[in-house]
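Pasting in a structure now, in structure tokens, and then I'll have a few things to ask.
The complex appears here minus one protein chain, its other protein chains still in place.
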Amino acid sequence: MTAMRFRQAIVTALSDEMESDERVILFGEDVAAAEGVFKTSEGLFDKFGPVRVRDTPISEMAFTGAAVGAAMMGMRPVIEIMFMEFLGVALDQLVTEGAKMHYLSKGEYTVPMVVRASCGAGLGFGTQHSQTLENWVAATPGLKVIEPSDAQSAYSLLRAAIQDENPVMFLESRILYAERGEVDTSLKMEIGKARVLQEGSDVTVVALGNMVNVARDAIADAKVSADLVDLATLVPWDRETVLNSVKKTGRLIVVEESPWSGGWGSEIISTATTEAFSALKCAPFRITAPDVPVPYNGTLEARYIPSAVHVSAALKAAVESNQVLKPWWITEGVSK
Amino acid sequence: MTAMRFRQAIVTALSDEMESDERVILFGEDVAAAEGVFKTSEGLFDKFGPVRVRDTPISEMAFTGAAVGAAMMGMRPVIEIMFMEFLGVALDQLVTEGAKMHYLSKGEYTVPMVVRASCGAGLGFGTQHSQTLENWVAATPGLKVIEPSDAQSAYSLLRAAIQDENPVMFLESRILYAERGEVDTSLKMEIGKARVLQEGSDVTVVALGNMVNVARDAIADAKVSADLVDLATLVPWDRETVLNSVKKTGRLIVVEESPWSGGWGSEIISTATTEAFSALKCAPFRITAPDVPVPYNGTLEARYIPSAVHVSAALKAAVESNQVLKPWWITEGVSK
Amino acid sequence: MMTSLERRNALKGNELAWYERMLEIREFERRTNELFAAGLIRGTTHLCVGQEALDIGLATTLNPDDVLAATYRSHGVALAFGLSSHSVMAEIMGKATGCAGGVGGSMHMCDSTVGLLPTSAIIGGGMPIAVGAALAFQVQKKKNVGVALFGDAATNIGAFHESLNLAAIWKLPVIFVIDNNVYGEYTRIDLSTPIEDLHLRAASYAMPSIKVDGMDVYAVQASMQEAVDRARRGDGPTLVEAKTYRFSGHSRADQALYRPAGELEHWQKRDPILLTEQALIKKGILDQAKIEAMKTKIVNLVDSAITQAQADPEPSAKDMFSNVFKEMRK
Partner (left out) sequence: MMTSLERRNALKGNELAWYERMLEIREFERRTNELFAAGLIRGTTHLCVGQEALDIGLATTLNPDDVLAATYRSHGVALAFGLSSHSVMAEIMGKATGCAGGVGGSMHMCDSTVGLLPTSAIIGGGMPIAVGAALAFQVQKKKNVGVALFGDAATNIGAFHESLNLAAIWKLPVIFVIDNNVYGEYTRIDLSTPIEDLHLRAASYAMPSIKVDGMDVYAVQASMQEAVDRARRGDGPTLVEAKTYRFSGHSRADQALYRPAGELEHWQKRDPILLTEQALIKKGILDQAKIEAMKTKIVNLVDSAITQAQADPEPSAKDMFSNVFKEMRK
């Protein structure tokens, strides 16, 4: 076990994979000489040299597609999309090309590539640099989507993603980069398996990325007996673990940084309702960001992100009185 | 009332708006001289001339952004993205620029633009030309999303979209273009209002675009008493109408052409469960396409799209025995 | 039955075989058009009639372990690369025996044994992928090249610009081939593009470029050879512009009524098959009798491929769920 920051866990996973598999190459904007704007490729350029670690021009479409082509020719490219929003100029190559090449070739070509992207609010980067945007990629058959919640899962899941034979979208909660955690580099994690971080009897809390930490704090604060499920993989998500938990607890709350409309949490609620309807003791519900562009102002941005205080209140409402806690903007009357 | 094809309803709406408001301009690939690859701009170039009706180069990013800029300067551009997939090379301009300009300008600039795009499977266009892809745009605060189901709603909602002060994504089920329907050009429809096409007591069926027609056939076939709710607007969707219906019937089935994972229907189920939990008599569920790229082969493509036969069976299962009908690929054992 | 690779290798240094394959492409497209009109093919098709010299020029200059990222207009290049008429037609008909198992259709040709990457139906879709393939070759220190083949109108999409720049700055062994057939859908290139010689855009990337008569298979080969040699030498990418002409409409039922009078006829005088025919006759390796025999052979070959494809089985429901994800080695 080694203590390291989340961003160092990323570096270490990249380094370990590059060492053990020479097919792994890394490219993106300022990932080489500058070691990444979030220092997620520290030391890699020095260690692996300019052939395997490359700076690209500002051309997300070209370098995302270059990863697809290189992967089809036997490499295992990892690329960095600095902020998830930038995929908006390159979505085609990942979703419409990369994710469909295996299918369109009767399985003759494979596309083992990883697209890393930082995401999420909380650092004052404003509305075009703060969203999570899982929805852009989550309904893409042929593409896996991962979002780790701590240094250990960042490390283990990034290695699993690089080893995977398929294109993987790897979302990194930007606010976690500086967070420290213990990492056991021998620990393997499987894509598609949720992590039950804490077990309890009265409510199931499902979260992803940094919201896992918010949920953990909330559970502690509310002093409820909860299963905390870190989904970790969004596509394909671990239906079995979630459903078993819901069948046990009878209550379900999803905590997500997505907007109220269109967020991924609906799928968890919807599936759980369909599959575990008779086990439900009360209405399952989501705690999300509001339907607004991410505001820059710090106070507003802090309100934008689901807070442990709010999630705690929601947990109590559900466990103590089988009630749904409405979003704060409704209860406070600031919006519909 | 005039009988016209769905695509003619589009033409007529465009023509009527262009006549009544000279700020309306239209551009896209082959929309002018060739009148649109689906003939959705027939006659408009002749009628309104080359200043207001323009062919663009194959540059979706540039012309989508050009619509944003023109809208901010007082025009009301309507653009055509020939197949929804092509937005994958231009998403940034609609979602990250256009939808945020009003917010970022304290309301000083408005972006009254409409992005029309054809979508959906069934015509043998293969995997890169057959998806509905609502998920790319549906979680975008600042952007409305509309998907009409027949000639009347195509006409009335397109006019409403053009008159709206905000950016609107207007999705057209490609398979409907040739379908005929009665159109009353004086009929106004409001964005954000669902249409209850048929009333019943035992189950609520929610659908969008062409799936509304599939649902209608299924209801007739199953001989159940159902509320058929044509959502018509996906963002912002009509919670009130759906919830009132579910509270009345106690059962909910959503029919969608989206994939099983990540489709918009989850949001309907999730919201209805949260808001109308105690009214539910049985588990609500979705009928969707499977999690595969859209296959070209006609037999497979027909299976890909939810069928009236399957929806009918689902209706019966729900109404007659409060059962959930599993997806066919599970019951038939062809996939998990 | 010859494999794709055998059919590809059969073209090697065999000028008669080039001619014959061009006849096959022409006949294949004629039948495709007919079948579509008869309702026996669904969806859409994009014929390559008039572009046979470019397809053959590419196939004969590249090696089978080089790779090509092409477009929806790829029946011809697929046949040139070695795929059988049966394999391509079965795909167009959505049969399990098609080169993509019937799930791809006319716009999605593929055969890894001859380096044909799944063709893309998105404008600009294949360019970055060819760049990436070339990147792999460079890293792997292989002498292979990646080729992107696309239309004139595709030079206006952002991916074109980004791909050329990236290829240039990384000095990748990639060749960008513009099939300038004068039209993008129903729009003449001059209406969407302010310059006529599209290869001049290479200057923006300090990239060498070549303009070539795309109707002349020998000229195409010479230009491609120059570009291929540069790439294999490690001297980076080339932009090649082949001047061709789309003899057919854009797709399906398009009658191309928007063409100026006489334009088609003008180009038909430079029909690539005609030009090859004349060259081979001049060289004394082809005569009228051989032509007739070959044409008969090809008509029969394509016909029996179609008959076979029609009789072939459709993919099963299970096939639709295959190859979405590659299963992991355990």
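Letters A, B and C mark the chains in the order given here, with residues in each chain numbered from 1 onward.
The rule is simple: a residue touches a chain if its C-beta (ideal position, glycine included) is under 8 Å from a C-beta of that chain, and two chains touch if they have at least 3 such contacts.
Values in this document were obtained by computation on a predicted structure and should not be read as measured data.
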{"item": "Left-out chain, listing which of the shown chains it touches", "value": "A, B, C"}
{"item": "Options C:195, C:274 or C:328, residue touching the unrepresented chain", "value": "C:195"}
{"item": "Residue of A:11, A:53, A:72 or A:89 in touch with the missing chain, whole complex considered", "value": "A:89"}
{"item": "Touch criterion as defined above, residue of C:156, C:251, C:276 or C:323 at the omitted chain", "value": "C:156"}
{"item": "Candidate in contact with the missing chain, chosen from B:142, B:181, B:250 or B:295", "value": "B:142"}
{"item": "Chain not shown, touching residues in chain C", "value": "156-162, 165, 168-169, 191-195, 200-201, 203-207"}
{"item": "Residue ranges of chain A at the interface with the undisplayed chain", "value": "29-30, 33-34, 37, 55-61, 85-86, 88-89, 123-129, 290-293, 295-300, 303-304, 329, 332, 334-335"}
{"item": "Residue ranges of chain B at the interface with the undisplayed chain", "value": "25, 51-52, 54, 56-57, 59-75, 77, 89, 92-93, 96-97, 100-110, 112, 141-142, 144, 163-166"}
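Everything that follows uses one rule, which is that only the chains that are shown with their structure count from here on.
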{"item": "Chain nearest the overall Cα centroid", "value": "B"}
{"item": "Reference chain C; chain at largest CA-centroid distance", "value": "A"}
{"item": "Centroid distance [mean C-alpha coordinates] between chain C and chain A, Å", "value": "40"}
{"item": "Distance from chain C to chain B - Cα centre to Cα centre, in angstrom", "value": "36"}
{"item": "Between chain A and chain B, centroid-to-centroid distance (C-alpha), Å", "value": "28"}
{"item": "Multi-chain contact sites of chain A, meaning residues that touch two or more partners", "value": "61, 89, 92, 96, 100, 103-104, 141-142"}
{"item": "Numbers and ranges of chain C residues touching at least 2 other chains", "value": "100, 103-104, 108, 120, 122, 124-125, 158-159, 324"}
